[in-house]
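With one protein chain removed, the remaining protein chains of the complex are shown where they sit.
Naming follows writing order (A, B and C), and every chain is counted from residue 1.
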Amino acid sequence: MRSKKYSVILGNLGNTCDRFLSSGYKDTLDKDKMLTQAASIEGVTGIELVGTWDIDEKCVGEMKRKLSDRKLQCSSIIPDMFGQKRWGRGSLSAPDAEIRRQAIVELKSCADMAFELGCDLLNLWPGQDGYDYPLAADYIEERQWLIEGVREVAKYAQPKGVRIALEYKMKEPRTHSYLARACDTLLVAQATGLDNVGVTIDTGHAFLAYENVGEVVALLKMHGDRLFHMHFNDNYTSWDDDMIVGSIHLVDYFEMLYWLERTGFNGWYSIDEYPYREDGYRSIRNSVLFLQRMHALLEKNGMTTVEKLIRQRDPVVTSEFIRENLVAR
Amino acid sequence: MRSKKYSVILGNLGNTCDRFLSSGYKDTLDKDKMLTQAASIEGVTGIELVGTWDIDEKCVGEMKRKLSDRKLQCSSIIPDMFGQKRWGRGSLSAPDAEIRRQAIVELKSCADMAFELGCDLLNLWPGQDGYDYPLAADYIEERQWLIEGVREVAKYAQPKGVRIALEYKMKEPRTHSYLARACDTLLVAQATGLDNVGVTIDTGHAFLAYENVGEVVALLKMHGDRLFHMHFNDNYTSWDDDMIVGSIHLVDYFEMLYWLERTGFNGWYSIDEYPYREDGYRSIRNSVLFLQRMHALLEKNGMTTVEKLIRQRDPVVTSEFIRENLVAR
Amino acid sequence: MRSKKYSVILGNLGNTCDRFLSSGYKDTLDKDKMLTQAASIEGVTGIELVGTWDIDEKCVGEMKRKLSDRKLQCSSIIPDMFGQKRWGRGSLSAPDAEIRRQAIVELKSCADMAFELGCDLLNLWPGQDGYDYPLAADYIEERQWLIEGVREVAKYAQPKGVRIALEYKMKEPRTHSYLARACDTLLVAQATGLDNVGVTIDTGHAFLAYENVGEVVALLKMHGDRLFHMHFNDNYTSWDDDMIVGSIHLVDYFEMLYWLERTGFNGWYSIDEYPYREDGYRSIRNSVLFLQRMHALLEKNGMTTVEKLIRQRDPVVTSEFIRENLVAR
Partner (left out) sequence: MRSKKYSVILGNLGNTCDRFLSSGYKDTLDKDKMLTQAASIEGVTGIELVGTWDIDEKCVGEMKRKLSDRKLQCSSIIPDMFGQKRWGRGSLSAPDAEIRRQAIVELKSCADMAFELGCDLLNLWPGQDGYDYPLAADYIEERQWLIEGVREVAKYAQPKGVRIALEYKMKEPRTHSYLARACDTLLVAQATGLDNVGVTIDTGHAFLAYENVGEVVALLKMHGDRLFHMHFNDNYTSWDDDMIVGSIHLVDYFEMLYWLERTGFNGWYSIDEYPYREDGYRSIRNSVLFLQRMHALLEKNGMTTVEKLIRQRDPVVTSEFIRENLVAR
C-alpha cells in the first residue's frame, strides 16, 4: 500500500461558534501555537489554510517560513467564500455581478498564494451559493454563473499548477447548496471543460446526503477520475456535526479507505472537524489516530482479502469479517 | 402555455401490499375495470403498463385494442425489473451473468411491446440494482454492468423510436440503489453515449433525497436536456410514502410545474401512487385534479409573473405571492 | 371561535448569524425601532423578550414603559440559557454545580422580571442541556439535575403567577438535547410535581422530529393539559430552518390550528423565525399574516365541518377538502 499523507485544517484547532453563541465556546488561540500543535500530531505533514482567516497576500511569505520551520506543507488553501457579509447571498453565483467579480478576484488571489506556498490545491467550498426557499431563485441563471466563475478561476490557476477541488455539501448555511452532492458537483467540474477542476469529498457531507463514501469514490473514478481531496469527520448522518472520526461509524471508514486505495487516490487525508466544546488539538489528533488505525487495519487485512470479501457480496460473510477483524476482542 | 398530457399507472388502481400484509390491504380488481376507471378520469389520456403484471408478448395485441377502445395511449411501459425472485439481487447489475442476460432479454421484449403499442418510452426503474450493506458490493464492477446493460437495450430500442427513461430512487427495496439521485442517473445516461437514454423524475423520490424538483428539472435541462418523463406523488420527505399529490406539499408542486413549462418539457404528467388503504380510483383521480389545479394556477398567474418573482430572489415577496395566489381566501 | 392573540420574538426582527458568519448577515438594528416595527404588525399585541439580550433587571422598568407606550404585552420572557460561554456545557444540567446554581439564579431573576412586566410565562429552552457524543454523559444524573432545577425555579415562580413552559428541540446546538420531543418534555414537567410547568411546541422543532403538531396538541391535552405556549415557523422537516410560516407546509398548519382550537388552547400564537438574509420586519409580518389567513380559513370552514372530515378518516375526502377549501382557484 502507498504511504499516506495526513493533514489538518488549521482553524479546527482554534475557537468555534454557532448561531446561539457567536463569540464561540472556547478561547481564541494563537495561530503560531496552533501551527506548532498541528505539526506535533503524529504523521501530520500537511495543513489547510483558510483564506483571509489564516492567510492573505501580505502574510504569505511569513506563513511560508512558519510552515517550513515546522516541516509542514500547505495541503490546500480554502478560500473564504462563506465568512464575509458580502458573500451572504452567494459568491460566484451571487445575483449581484459586482459580488461575482469580487469572488473571482479573491479566488485568483488564493491561487497566487497557493502557488507561492508550493501548494497545488484550492479547496473551494462555495457554502453561500445556493438558496433557502422555493420560488426564490433562478436555478439556471445562477448555476450558469457558478460554472463560468469556476471556469475562469481554473483557467487562471492552471498554468500555475493549481487545481480546484469543489467541496460539496447538501445544505448549511443555505437550506440548499448548488454544489450539493458528488454527482451534481462532478457535472459542474465537467462543464468547465478543464482538467484541473475536481471534487472534494467531506465524509460528513456525504453521510448527511445518505451517500456511501466508498461508492462515491468509485463513481468519481469511473466518470473522469476527478477525486482531488478528502476531508474526514464523523456525524449522526442527518447533519454536518463535524465530530471526531470514529465516534459513530466504523465499517464505513474501513470501506472508504479500501476504495481510496483501490482507485489510486494519492491526495491528502485531511481532518475537518468542529470541536465546539472539546480541546481542539486533542480532538483533531484523535481523528488522525483513528484514521491511521483504519489504514493499519486495511494493510493488515490486505487489499486482496477485502476485494475477495466484497466480491462474495454476502452480508453475512461481511458481518463475520467485521467481528473478526475490525472489532476488538 | 402548452396543453398538458396526463397519465396514470394502471396498477395504482388495484391492490397494494407491504412487507407486513403481503396479501394486500384491498381486494384485487379486474384489469378491464381498472382501465375503464383510468379512462374516466378527467383529462387522462395515457396509461403506464407494468411488464408481466399488465402486459406480456401474448396479450399485447389485445391490450392495444382495449386501450384504443377507451381512447387511451400507452404513455410508457415499466419493465418489471423488481417483482420477480430472479431479480432479487439485481437485474442489469446482478452478480450472476445469466440474470443480467435475462434482464436484457426482458427489456428488449418490453421495447418490442412498446413499439407495437405505439408507445415511445420505457420507464426503467431498476429497483433491485444496488446493495444493502457496506463492504458487500463491488461498486465499479456492478455499475459498469448496469451501464453496459442500459446501452445494449437502448441501442436495440433506438431504431424502433423507443427511448429509455431511467427512474432513480435513493433506496427501497435496497438500502442503496445504483440509480439513486438525478445526477448520478444522468451520468449513467451520458455514459451510454446514446441520445435515447434519459431520466424520469418521481417527485416523491426527489423529496426523499432532499432534492428540489424545480432545480432538478433545471439541471437536467442544462446538462443535455435529458428529462424524459415525470411521476407525481407526495410524501413526508423521508420515505417514498407514495401519497395523493398535494396532501403535504403545495409550493413545491407549483414551482416544479413552472420549471417544467419553462424548460419546454412536453412529456407525460403521470401519477404514481400507492393507495394502500384508499380507494384506488378516487385516490388517483384526486391527484390528477390537484395537478390540473396547479397547472391552472400557473396559467392564471402567468409564466412572466413567476419568472419576475424568482428573479427578485426575495423570500418575503415569495411568501406574499403564496398567500395571495396559491392559498384560498 | 375564540379571538386569537398574536405575538413575535423581538430578536427575530434584528440581526442573525450562523457558525460561518458570526458577525451576522445583516446590520444590527436599534431595539426601539424593532419594538415599534413589532407593534405595527397587524394584530400583534404580544412580544417575547430574551433575557440578557433584550431585558435585564436594570432596564425592566424602562422596558415596561416602552411596551406600554406601544400597547404591547410581554407574552413571555425567554431566559438566555444558550448564548453565554458559561452555559456551553449545559445550564440546569451542567456537570459543574456552580453553573447549575447560576442557572437557577438567572431563571429566578427572569421570573421576577416577568412578574414585574405583568407577564405570566417563562419560555425555557435549555438548548445547551444535552450531549454531543455517545459514551460521554451520565443521562440519569444529568436528567435528575435538570428536573430538580426546573422544580426549584417553578416553585419560586408559582406564587408570582408565573408559569414555566419547557420548549423542546431534538438537537442543535447539541447533537442531542435532554428536552428533545413533546413526550419526554412532558415527563419532565410531570416529574416536577408542579402544575405551573408545561410545554412549548415550536412547530419547526416538531417537524424536525417527525412529529405531527396536531397530534402533539392532542397528546398534551390528554396527558395533563400541559400545552402552555406556541412558536410558529416553517422548515424542510430535517433541520430547524426557522423559515417564514407557510413557505413549505399548508395542510399541517391548518390541522394544528384546528386542534389548538378544539383543545381550548388560549395562549399566544407567537412567531419564532430566523430571517438570516431577509428583512426581519417584513419576514415576521408575513408569517403573522399567513397564520391569520389559516385562522380565517378555519373559521370560514367551521370546526364542525373539520371534525366531520377527520372522523371520516378518508384521505381521499381530505384531499378533496384541501383542493376545495385550502388551495386557491
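By our rule, contacts are C-beta pairs under 8 Å (C-beta built on N, C-alpha and C of every residue); 3 or more make two chains touch, one makes a residue touch a chain.
Quantities reported herein were computed from a predicted structural model and do not represent experimental measurements.
K.L.:
The chain left out touches which of the shown chains?
P.N.:
Across the whole assembly, the hidden chain touches A, B, C.
K.L.:
Looking at A:140, A:222 or A:250, which makes contact with the chain not pictured?
P.N.:
Of the listed residues, the one touching the omitted chain is A:250.
K.L.:
With the full complex in mind, choose from A:36, A:190 or A:237 the residue touching the hidden chain.
P.N.:
Residue touching the absent chain, from the options given: A:237.
K.L.:
Which of B:61, B:83 or B:159 sits in contact with the chain that's absent?
P.N.:
B:83
K.L.:
Can you work out which residue in C:6, C:20, C:228 or C:254 touches the chain that's missing from view?
P.N.:
C:254
K.L.:
Please identify, in ascending order, the residues of chain A that touch the omitted chain?
P.N.:
Where chain A meets the chain not shown: residues 210, 236-238, 243-244, 246-252, 278-279, 282-283, 286-287, 289-290, 293, 296-297, 314-316, 318-320, 322-323, 325-329.
K.L.:
Residue by residue, what part of chain B touches the chain that was omitted?
P.N.:
Where chain B meets the chain not shown: residues 16-25, 82-85, 88-89, 127-128, 132-134, 171-173, 175, 235-236, 238-239, 241, 243-244, 247-248, 274, 276-277.
K.L.:
Touching the absent chain: which residues on chain C qualify?
P.N.:
Where chain C meets the chain not shown: residues 89, 95, 131-141, 143-144, 170-171, 176, 181-184, 186-187, 191, 209-210, 212, 214-215, 218-219, 221-223, 251-252, 254-255, 258-259, 306-307, 309-315, 317-318, 321-322.
As a working rule, only the chains that are shown with their structure count from here on.
K.L.:
Cα centroid separation between chain A and chain B, in whole Å?
P.N.:
Roughly 35 Å, centre to centre.
K.L.:
Quick one: report the Å distance separating chain B from chain C, using the average Cα coordinate of each chain.
P.N.:
40
K.L.:
Residues of chain C touching 2+ other chains?
P.N.:
236, 238, 243-244, 247-248
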